[in-house]
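Here we show just some of the chains, and they stay where they sit in the whole.
First chain written, first letter: the chains are A and B, and each begins at residue 1.
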Amino acid sequence: MKEGHAVNEAAIAEAASAAMWAEDRASRALGMTLVASAPGSATLTMPVTEAMTNGHGMCHGGYIFTLADSAFAFACNSHNTRTVAHHCAVTFVASGKLGDVLTATAREISRTGRSGICDVTVTDQAGSVVAVFRGHSRTLGGAITPDHPAL
Amino acid sequence: MKEGHAVNEAAIAEAASAAMWAEDRASRALGMTLVASAPGSATLTMPVTEAMTNGHGMCHGGYIFTLADSAFAFACNSHNTRTVAHHCAVTFVASGKLGDVLTATAREISRTGRSGICDVTVTDQAGSVVAVFRGHSRTLGGAITPDHPAL
């Protein structure tokens, strides 16, 4: 049954994301929120705090990358097969500023063999694009949450 | 006098780096140390702390990127002309681990018009490569420290 299969994948994505989130001290410590996760996609938000900025209130690009990289990780691990970032490219389109709440939306665009590609867009609270990111992943194998099958 | 010119460039790089460091709350908050700066190059270190890791003691790739990105910023601003990161690509070669002290070494490989390219290598305390990074910069213009000429 096709629909039942889709429901199952969604449940697996939820379970894998929950297990990753429990492990991911770094993303939590940065104030990120896991807003949504589904098979092949994820959305996270992060407020830009003073510690993330330079003296002029501009966010260090590293934190924008980190948010995008976390969204990438949740999206490419949503099939419950342990997968890591191998290569990532980011383009900074506009500055993130103190007080902004940034949203990273990740979606897989390719998955062949052990290699995947995931596109992430980072926007601010007005919906303006701050950065675009493309992540290349490698599947290591093994389930993230052993209660579910690795797809 | 050629030698005097080189000495001058080195002094400008030192002054620009010091001015940037004073502004760069984000890099300081991460425990980075500016080890060396010279015209077109920079070296920074950062210890991998618990807040940077997941539950297994592996450093979030975002922090490795952030260290490399800071080294890139110091290298491409060393001519005392305000320059920003436009596009960056990072490849993760090995994991950073809790307790590691990472070193990012940046050097410009190209500068034409307002565009520059800077290569950064991130190594651990044993000298093993953790990541390679290539940053593409854009010069905005204007001196970082107005006490010196922008080159």
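Basically, a residue touches a chain if its C-beta (ideal position, glycine included) is under 8 Å from a C-beta of that chain, and two chains touch if they have at least 3 such contacts.
What you see is a predicted model, and the numbers here were worked out from it, not measured in a lab.
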Looking at 2 placed copies, how big is the full complex in copies? 4
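Criterion: only the chains that are shown with their structure count from here on.
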Per the C-alpha centroid definition, the whole-Å distance linking chain A and chain B comes out as 25
If we count contacts the way the header does, which residues on chain A are in touch with chain B in the complex? 22-27, 29, 50-56, 59-63, 65-67, 69-70, 84-92
